[in-house]
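Only one protein chain is missing; all other protein chains are in place.
Note that the chains are named A, B and C in the order they appear, and that numbering of residues resets to 1 at the start of each chain.
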């Protein structure tokens, strides 16, 4: 489904906003792809990101899912807008057992006030990608309001 | 609703497990209350935990909600058991604008295979507690399986 | 938490709207309580409402939860407004085994654009009420728009 691009500088907007999230920097998340209605991030394993069985913590996976959902919606809003998560729902499918996490967010419906996004998280082990969580994310769009 | 306590050492079990989650230590989360079917954690503000508007990141709030849901369920399982999050759903109610987060998880239904928990997150600003998110968390219980 | 009442005729508004939902009439749902930020409905058992084990169908329980969430939010909006469900999440806690369902919706946060509600469904068996499902419901408020 081709999306209408309202901000020609959406890539710069997303990159600028993304790295102003100190929590993403604390975890070490990298923004790896930005397309209209789509965002991908990656995160290498480190012990600091684990739960008690030394897998990626569910909270890390949830944070990535929430983030890629929000930024996927943000690719489609006009200049001088910002977004906020309203809610998300995350189902864990497989343990976060691997050397890297990849999360991909995609807009399902870009509404005026609200956007609904799907977000999937994958764990990479020995180079093989396996889905570890899937989420639905509701995002509210705010206009005439800076993201800064 | 009074719960049946199957592990007399549930407090030690929770404390031991909680601090083996490196991700909780990275964020600086403290376990502040453990009761049958109930767990509370607290987390002081630091820049490392913020999103682009310098509020607590939604991913931090979600991680706390997921965690207190899981540990609330874990207070009620027998020795030699462990728990895993199946899924959670989180609604954001107010921005995470304050000096501290408190999250409280509570078991709604303690089933044999699955437990359903409610988790609420509060942000404390100038000493006043305000709800910032509410979640429902589904937890799977595993028996004859170590948490280590 | 006391709510601000913006429509003094909120009870009439809810009753009028509720019974214009043909699907509620098909199932036989009765609106039994309307308070600021709170709505209760009841539904007597009949075979037509069952799943394959002859319990109340999960879809019936979900429909009641969605409905009481929406109407709880609608009690708090001004005249010339209407509401729409954005999303809901429902956890089943016990089978719908009984002679009656009761669902109660309650506003957790009454926002300008969105309201977040909690909805619980109870099954009554031999006169005893038991929770069978709990839900979180997100409702969008529309102003200067008729509910008709």
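By our rule, a contact is a pair of C-beta atoms (placed from the backbone, for glycine too) under 8 Å apart; a residue touches a chain by one contact, two chains touch by 3 or more.
Only a predicted model underlies this, so the values are computations on that prediction, with no experimental measurement involved.
Visitor: Among the chains in view, which touch the chain not shown?
Guide: Within the full complex, the chain left out of view touches A, B, C.
Visitor: Which of these touches the unseen chain: B:7, B:40, B:66 or B:87?
Guide: B:87
Visitor: What does the interface between chain A and the hidden chain look like in terms of residue numbers?
Guide: Within chain A, the residues that touch the unshown chain are 89, 91, 93-94, 108-109, 116, 118, 131, 134, 136, 138.
Visitor: Just checking the interface: what residues of chain C touch the absent partner chain?
Guide: Chain C touches the missing chain through residues 17, 20-27, 47-53, 57-60, 62-64, 66-67, 70, 84-92, 95, 147-148.
Visitor: Residues on chain B that touch the omitted chain in the whole complex?
Guide: 86-87, 89, 113-114, 116, 136, 138, 140
We adopt the following convention: only the chains that are shown with their structure count from here on.
Visitor: Could you state the distance in Å from the CA-based centre of chain A to that of chain B?
Guide: 22
Visitor: I'd like to verify one number: the distance from the centre of chain B to the centre of chain C, where each centre is the average of its C-alpha atoms, in whole angstrom.
Guide: Computed value for the inter-centroid distance: 29 Å.
Visitor: Between chain A and chain C, what is the separation of their C-alpha centroids in Å?
Guide: 33
Visitor: Give me the residue numbers in chain A that touch at least two other chains, ranges are fine.
Guide: Residues 86-87, 89.
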